[in-house]
Every structure is written in structure tokens, then in C-alpha cells.
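Note that one protein chain is taken out, while the other chains of the complex remain in position.
When the chains are written out, they are named A, B and C in that same order, and each has its own residue count from 1.
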Amino acid sequence: MKKLIEVSEAIDFIKDGDTLLVGGFGMSGTPLTLIDAIAASDKKDLTVVSNNLGEVGRGLGKLLDAGCLKKAKGSYFTTNREAVRAWSEGELEIELIPQGTLAEAVRCGGAGIAGFYTKTAAGTQLAEGKEEKEFDGETYILERAIRGDVSIIKGLKADTFGNIVYDHTARNFNVAMATASDLVIAEVDEIVEVGEIPPKDVVTPHLFIDYVVLNKYVKKGGVYVEQ
Amino acid sequence: MKKLIEVSEAIDFIKDGDTLLVGGFGMSGTPLTLIDAIAASDKKDLTVVSNNLGEVGRGLGKLLDAGCLKKAKGSYFTTNREAVRAWSEGELEIELIPQGTLAEAVRCGGAGIAGFYTKTAAGTQLAEGKEEKEFDGETYILERAIRGDVSIIKGLKADTFGNIVYDHTARNFNVAMATASDLVIAEVDEIVEVGEIPPKDVVTPHLFIDYVVLNKYVKKGGVYVEQ
Amino acid sequence: MNNELRVKVAKRVAEELNDGDIINLGVGIPTLIPDYLGDKKVYLHSENGLLGMGPTPPEDEINMDLISASKKPITMDIGASLFDSSDSFVMIRGGHIDMAVLGALQIDETGEIANWAIPGKTILGVGGAMDLVAGAKKIIIASSHQAKDGSPKFVKKLTFPSSGARKVDMLVTEHAVFKFKDGGCELVEILSDISVEELRDITDANFTVNQESMNL
Partner (left out) sequence: MNNELRVKVAKRVAEELNDGDIINLGVGIPTLIPDYLGDKKVYLHSENGLLGMGPTPPEDEINMDLISASKKPITMDIGASLFDSSDSFVMIRGGHIDMAVLGALQIDETGEIANWAIPGKTILGVGGAMDLVAGAKKIIIASSHQAKDGSPKFVKKLTFPSSGARKVDMLVTEHAVFKFKDGGCELVEILSDISVEELRDITDANFTVNQESMNL
């Protein structure tokens, strides 16, 4: 498979200061192997866009602990008390975005749409500094599209072209994140022959995927563990 | 199945002057049975939003011939020369919208998004009267969301909850149209027991569908024909 | 609030749900509601990408890639469907959720709520709260009547950061049920042995009393 590369090669595409879009919701659908490799590298000043920042010492939490991060954009960071601490001590910038706005902003980033008007958060602290506009008598705020330098996503399977399917609710942010960076790397549990995923079942078509790496973790008892 | 109704009941939800969102691309994925019933009714002054207006005397072309239409919004009408004639003689208003803008505007209509900025058509005749805005040095135009009073879409199968799957490229505009009206009616070839469509295969979840009707046409030689 | 009172609130909210409704349940009391629906069949929406959320699986069937928005393992009901986050919020923001049942930190007398941040504390989580407030067709708040320190949660004017301009439809606490309409609030039912006067004592918000529904 031409797109299949080693994890070490994959993270070479990430440069200091890059914006990284990372799929997942909590620990589900998180590219754990790629994150491990980034945490073990000396990459720094990364901005991570992801719904959460993992948990303490797990998932994206490892990037925080390893000192790779400058900033995190997402909807919910309180599940990682280290993120809260780092923010309160000025070690980490945080930008809080409503979950639906985050999902839509990333989709727009991949869709050639520069911005969109939503009612979500209008009139709240999270709308401060954002343009307002009335449509049919209601106030909407302008949200800008979000794009990244590199996206890392987690699929269940890829075929040899790079078509991706996901495990149950692990589609979450992976589908949008896969569309919105200059370079997109998918981590998967398994690679199957092209043709094994029927055309109607493909969730992320291969044109969005630049490279594929294999997950070093295996699922046991419903949870990914070291092999 | 609670959502299953007769075609005659279904079209009773459509009132004179309504805006009707209609799925399909050319004749593919077009709710032919519902269109027949509307054409046979005395409904008038309808605005139809659909990529095309069928062909002469076929699909949405029947609504034109039956005098049901005031206006058509879509991306490509030249495949129906009657639509071209009706427009040039002032019998039909036409609003031309780039295909991608149409798809996105309808999706936004169903997504609680009032408008979006796209580069498509910026600087062209189709952008006349539309707000422009610069993002990162490029000109985008503001496109407004499109909503309807009633959507009529065409699926391959519905389960008894109203979950829908489509035949190959017949997803086209049906998926977005199913989200963007106050009332949504799906025409399908077959109704299957709930559970027969696996959760990962559902394309339009049942929460978007208010009513389901059965297609009176059957497919022979790849084309829908009268039974 | 003890579990008995939480169940009381959940049961009362369950009465408001209609057969066939699409429901999104917030954390806390709302998660108790599915146990008290009786014969009513509702469809539970989980914002991380599932319509048709079923009960917790047995230990040996847990898959942490089939979870709720609270990140707990779940199952899928028959007729369920899976989708990604952007499509999930099409449903929420686009008005396709019949009812959201949410907790709140404060509710003001117009029905505006605060449910994501306390001033002076770290404000690092909002999740889907604001999207649900902006988009659900109907919103019921299920909450303890007072904060843990005994201060009123149901106030004249929010002092905590608002979750959005949209007003909720109903507030159910262990003591009472209130409905919001046209910028005002009405007491429609008392659920404990409290009197209307005692209720006013522990409530900062102004409310009128529906004489008919209160049998007064």
C-alpha cells in the first residue's frame, strides 16, 4: 500500500509551531500511536485543535505533559485537570469553542467555506469580539473556518487506497478533521484490500487521506491496550 | 409503520404558495410518485428548489406542465427546454444557483446556519447583489441558507422508523433536502423491518423523516417504469 | 440533593416526554429519565454521533468506541444510526431534537439559563451545552431548587455567564414545576409539601401562580 508509512516518518511531517487537528471524543477515536510518537519527539509550540485534551497522562494529555503544546482549541478541557492547571499557570493557551461550532468550523475549513453564521453562543462570553448579524430578526454570530497544517485521525480500517471506516461512535470529529489540513494522516487498526469496503460504506473517501499508519495498540475488553 | 401514509394524504400537507425542496439529480433520486400526485392536484404558485426541473414532461417537468409552479431555484435547467421556454415567456421565475452553493445552502437550512461565505461565483453575474467579504486576502460572497415548507425526497428503502438508504448516486440532493423543511416526506421502493438497516449504514436517520410513501413505479432495465 | 429527590425530578420530567420524541439528555438528573418512561418509546440522541442510545452494556460487552457524550459505555437500540460530530450538530442546531433536558447552574425568571461556567472559577468546558440551548425545539431544566450552599439557583437575573439568549420552556425541581412564557414565569405545580410562600422564600426569581393547575 503506497500510503502506508512508519509512524516515525509520519510525524516528520509535523513542524514546530504547526496547528494539528486531532480526531476523537475523549479517548474514543483518538490516534494514540501517533500521539505517543509526537510526545516522544522534541516537537514544540504546537497548537492542537481537538474536542478535548485527552485525560491526565492519556491521549492528548501526553502532548501536554511532554511540553509540546502552546495552545489548545476545543470544547471541553475539564476532563484533564492537568490542562486546567497548565492554563491557570499560564503554561497553555486555551480557546474554548462550543462543540457544534467546532465541528462545523472544521468542516468549513475542509469545504472551502471561510465562515458561517450560527445562533450558538450568540449573546454569551464566547461570542465576545465576534461579528454579529441579524437574519430574520434573530442574532447570529460569524464563526471562522478552522484549518490545520496536519490532521491526525483514527479509523478502524483503511483499504489500500486509503478509504476509511470507523468503529461505532468513533467517527466523531475524525470525519471533519480528515478534510481540513494540508496533510492528513490516518491511524488504523487494520488495512484491508481495496474492494473490501463497499462504496456505500466508505465514510472518509481516500482523496482526503495522504498517509496511513498502523495502530500499535490492540483492543482488549473494549479498551486499547499495549500489545 | 406509523409514518407510512398514502400519497394522497402526503400531498395534502402541501399548500398553494409553498416552497418545496425536491431531491434528485436529473431523474435519479427523484420522488416520481409524489410529483405525479402533485401534478394531478390543483396546487399552484409553488416554488420548487431542486438541482434540475426534470425533463420535458418527466419528473418535475410534470409540475411545470400542470401549471403548479411559480418559481424554480436550481443549478441547471437547460435539460428541460419547456422550463427555458416558460421562463423566456415570463411564465416561470428562475433563480440560478451554482450546484455546490445550492447543496451547501440547503444543508445550512437544515443545520441552523443562517449563511456562509464561499468563493464560488465571487465576481460573477451570479454574485450580483450579494454581500462580499474578504478573508485572508480573498473575496468571498455571503450565501443565505435555503429552507422549505415541505421536502419530498426519494430513498431506496426505509425501515419502519423511517431510517433511509439510497441507491448508489441517488443520494445526491436527497440527503440535504431531507433536513431543511418543516415537513419531510420520503418516497421509497421498499419498507423493511426496523433493525434490517445496520446503524452504520443509515444515511438519513429517522429523526429527519416525518412521513413515508411507497413508490408506485418499479425499476426495469435500470429505469423506473409504471407497474 | 439525595437520590430519592433526583428520581422525583426525573419522573416528573419523564411525564413531559411524548411517544416518538427525539431527546437529548444532559449529565446528572436527566440521565435517570429513561428508567421512568413506562410505555413511552423515545429516541435518545447522543451528540458524539448516535441516535438510538440504549442502556449500559454488561461488562464483557463494553466497547469504548461506543460511548455516550458523557464518555460512558452504551449500547445501540434497534433502529439506531451512527454519524459524525458535524452531522450530529446539524441535528441539534437545526431544530431536529424535540427536547433537551439539561441541568443548570442558574435559571433566571425569563427562562435564560447559565449551565457552563461559574465566574472566578476556571471556565474550560462548554461541550454541546450552548448548541442544545440554541437549537433544541423544547428545553426542560431538571435541577435542584437551590445550590449546594442553599443559595437560590432560580434568580431574577443571571450572575453566572449565560448559555445563550434562547429561553427554556420549563423548570422542574424537587419542589415545583415552572413554565416560562413571553419573558415571564409561572408556577404550575408543587411537587413537595412546600407552600407557595415558602417556595418564594427560597426563590429569588419572581413568578406568577397558575390558579387553575394549582387547584387554588
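Just so we're on the same page, a contact is a pair of C-beta atoms (placed from the backbone, for glycine too) under 8 Å apart; a residue touches a chain by one contact, two chains touch by 3 or more.
The structure displayed is predicted, hence computed values, not measured ones.
Enquirer: Who does the absent chain touch among those shown?
Expert: Taken over the complete structure, the missing chain's partners among displayed chains are A, B.
Enquirer: Return the single residue from B:17, B:57, B:123 or B:198 that touches the missing chain.
Expert: B:123
Enquirer: Among B:1, B:66 or B:96, which one is in touch with the chain left out?
Expert: Selected residue, touching the omitted chain: B:96.
Enquirer: For the chain left out of this view, which of B:13, B:173 or B:211 touches it?
Expert: Residue touching the chain left out of view: B:173.
Enquirer: Need a quick check: the contact residues on chain B for the chain that isn't drawn.
Expert: Touching the chain left out of view, chain B contributes residues 25-29, 51, 75-79, 83-84, 87-88, 94, 96-104, 106-107, 118-126, 139, 156, 166-176, 203, 219, 221-224.
Enquirer: Touching the absent chain: which residues on chain A qualify?
Expert: Touch set of chain A with respect to the missing chain: 2, 107, 110-113, 159-161, 163, 179-180, 194-195, 199-200, 202, 205-208.
By definition in this document, only the chains that are shown with their structure count from here on.
Enquirer: From chain B, how many touching-chain steps at minimum until you land on chain C?
Expert: The fewest touching-chain steps linking chain B to chain C number 1.
Enquirer: Name the chain whose C-alpha centroid is most distant from the C-alpha centroid of chain A.
Expert: Looking at centroid distances, B is the chain farthest away.
Enquirer: Determine the centre-to-centre distance between chain B and chain C, using the mean Cα coordinates as centres, and give it in whole Å.
Expert: Going by mean C-alpha positions, chain B sits 35 Å from chain C.
Enquirer: Counting in whole Å, what is the centre-to-centre distance of chain A and chain C, each centre being its mean C-alpha position?
Expert: Chain A and chain C have C-alpha centres separated by 29 Å.
Enquirer: Give the residues of chain A touching no fewer than two other chains, as numbers and ranges.
Expert: 104, 118-120, 168
Enquirer: Could you pull out the residues of chain C that touch at least 2 other chains?
Expert: In chain C, the residues touching two or more other chains are 50, 76, 82-83, 89, 92-93, 134-135.
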